[in-house]
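Below you'll find the structure I mean.
The other protein chains are all here in position, but one chain of the complex has been omitted.
By letter and in written order, the chains are A, B and C; residue numbering begins at 1 in each of them.
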Amino acid sequence: MTTAYNAMELMICVASRELEDGATLAVGTGAPCAAAMLAQKLNSPNLSIMFEAGSINPQLPEMPISVGDSRAGHKAVMVSTLGAIMETCSRGYVDYTFLGGAQIDMYGNLNSTYIGGTHQKPKVRLPGSGGANDFGSLCWKMMVLTVQDSRRFVEKCDFITTPGWLQGGNSRYEAGLPEGTGPYKVFTNMAIMDFEPESKRMRVISINPGYSMKDVQDNCGFELLKASQITETEPPTETELKILREEVDPHRYVIGR
Amino acid sequence: MTTAYNAMELMICVASRELEDGATLAVGTGAPCAAAMLAQKLNSPNLSIMFEAGSINPQLPEMPISVGDSRAGHKAVMVSTLGAIMETCSRGYVDYTFLGGAQIDMYGNLNSTYIGGTHQKPKVRLPGSGGANDFGSLCWKMMVLTVQDSRRFVEKCDFITTPGWLQGGNSRYEAGLPEGTGPYKVFTNMAIMDFEPESKRMRVISINPGYSMKDVQDNCGFELLKASQITETEPPTETELKILREEVDPHRYVIGR
Amino acid sequence: RAPIAACHEILRQGRKHMGFCGHTTTHDFEILCAGEAFDRLDAGYIVGLEARGLSPCARRYMQSGKVRVTEWTNYSLSARIRAAAMGVPFVPARNLLGTDTFDTSASMIINCPYTGKKLSLHPALYPDVAIIHVHESDVYGNCRIRGILKSDNDLARAAKRTIITCERLISNEEIRRDPSETTIPYFLVDAVCEVPFGNYPGNMVYEYFSDEEHLREWLKVEEDPELFKEFLQKNIYDCKDHHEYINKNGGMEKMLRLRTIEHLLHKEGDK
Partner (left out) sequence: RAPIAACHEILRQGRKHMGFCGHTTTHDFEILCAGEAFDRLDAGYIVGLEARGLSPCARRYMQSGKVRVTEWTNYSLSARIRAAAMGVPFVPARNLLGTDTFDTSASMIINCPYTGKKLSLHPALYPDVAIIHVHESDVYGNCRIRGILKSDNDLARAAKRTIITCERLISNEEIRRDPSETTIPYFLVDAVCEVPFGNYPGNMVYEYFSDEEHLREWLKVEEDPELFKEFLQKNIYDCKDHHEYINKNGGMEKMLRLRTIEHLLHKEGDK
């Protein structure tokens, strides 16, 4: 009987398996940071984690609350600046980035700026891009970690903060964004999705234990493509959960939500 | 009977009197650095000397041989980078710069790149701009320190490395260089010259002891304008020479030449 | 690392109608919204306190329509400050392209004359005043900052006026003993004030950790505007200075505890 786990723990464990050893990764705080730490403590000890505020490859004593706090820089190999990290992405040195978002559309475009109303008088004002647009524009592979919910997976974002495949097809590169960059995978509590190479539309490739294709589609505001073979996602293992709970996020900042 | 002094000592003492207390100054090595150090030890203790390679306001134990050597950074308030110093000039923080040059024309344009032959196959290859073009373009007042000699004061430079008033009149600002910047004074062993405000042509304003207007004009390849009142330059004082020889340049790197 | 004490003072002085550059802001933005000190905003990261969630008060103010917002990203704002520090009108970058963030920013797109690539231009940002909290400074304004830099050095050179608040004043001799430690040179600085714990309740790296309890208290009390009004009166308007604020929230005893957590001394204890 595997230990019980909540949706957030599932997503973090599944996402962390993507980060191969020796890869470079730019993150902010929250779930993406937890996934990176878990990967580093498990199968990718040489995973290089770069925090937006400037610290490179820290040995994290515990989950940092802010990208700039002393935890994020603890025993790092270097503390540089926000600008240096972004320029390192722009120069092409960073493989992955992990982003969340209040809204995501079928092309992987993200909204973290506002929902409802107008830009100058929004119904719900959100933090805006922060580093999201930068990482989404400049890192090779953008990964998204969010809850499967039709209020998040929308037909059309109220505001495109961070570029996915924009209008699909080749529109991302026509807009001038670096060739070869773009959304790579989306992890939710119910499924794993990638982007169909031609149309660049979101496509289900794996469904998490306890969920069906119908569940996934019912919680999505647009029609999802389906891969020819849809596999079943490996649930979180004992070790993954143990390390996540005891070492990565003992204060349950993220997995407690 | 004032102590005897050579041409280089005269120029350094006279030039150093221009540097008022609290001014900021960007220099390379050689005579300009000696003039700056003399000024700092005499009447301008708060003169801020910035060395091209990055050190700001050092307490120089002795004349540095290179802008980057440890003398240049000794007890500085900050060691930054070459880029930072140039950007500080570009941002408008630096009042003066001191430059030499193998050739200078009537508008204060300088050549430190090559003399004779062609650019790809020069007769005499020189170091090129180094930081000269940058300082000459970006600091508010450019001062030149060089020997009065018609091989140096030429009708037309073989190559304009560093901008003076270019073709005179308003041509410097029409070329796009920052408004308000430009050549200010020229110090030679025989005279002090400035630039006539309208035409921007070099004009004699003071003649050094032991020389006449004829001497100055005879050692100049173009026709010099003359100020309405031409004063006589104060010769180096006892104290100036004492500090120059004992503290600023004891190894006679510059004053020995 | 934000100048919290200065933000409190801005509210106490009732400053209004300022333009604000919200570049990776957290608690400082929360305070300035509480005092409605600005009505024009360049927004990189606002309203949020990272992993702690969103500030209700900041959201209310940003949703009120009282603020004219121009969207940017964290890199865009550091690029704009970089341009000003370089004394050039813009620097190019490759972010923003194709998004609404671009449309609501003041960026322009050009085709690079060398490569034909599309570039997003970032216009120089010359703040009238920059307020920077640093670890150490001498009386002339030569500053030392430990740990990560945001764009502090650039910011001091970009701004027309720069005010420094520091944890400790040190001597000019100490600055000159190791010039490579200096981050901001004196000629960029117009005023220096010694404000120990000037970043409380934020985390001043190598000095004291953030007071998470107190930050959560802010978020809780903001949910009820009336309660929040009293909270502000007690913690800002009725306080003469930052020390009075600290004394009302645990005083020296808490500062000591925050120092212990910062240096992970408790961890060594647990080992």
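Just so we're on the same page, a contact is a pair of C-beta atoms (placed from the backbone, for glycine too) under 8 Å apart; a residue touches a chain by one contact, two chains touch by 3 or more.
Here the structure is a predicted model, which is why all the values come from computation and not from measurement.
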Displayed chains contacted by the hidden chain, counting the whole assembly: A, B, C
Sole residue of C:16, C:40, C:66 or C:117 that reaches the chain not shown, by the stated touch rule: C:117
Listed residues B:86, B:186, B:202 or B:248, member touching the removed chain: B:86
From C:87, C:141 or C:202, residue that would touch the chain that is not displayed: C:87
Residue ranges of chain B at the interface with the undisplayed chain: 28-30, 52-55, 61, 63-70, 73-74, 79-83, 86, 90, 109, 113, 117, 119-134, 137-138, 159-163, 166, 171-172, 175-178, 253-254
Footprint left on chain C by the chain that the document does not show: 86-94, 108, 110, 112-115, 117, 119, 121, 123, 146-147, 180
Contact set of chain A toward the excluded chain (per top definition): 24, 48, 55-59, 73, 75-80, 84, 87-93, 138
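One rule holds for everything that comes next: only the chains that are shown with their structure count from here on.
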Top chain pair, ranked by number of contacting C-beta pairs: A-C
Computed distance of Cα centres, chain B from chain A, in Å: 57
Centre-of-Cα separation between chain C and chain B, whole angstrom: 42
Distance from chain C to chain A - Cα centre to Cα centre, in angstrom: 26
Two or more partner chains touched - positions in chain B: none
Contacts with 2+ other chains: residues of chain C: none
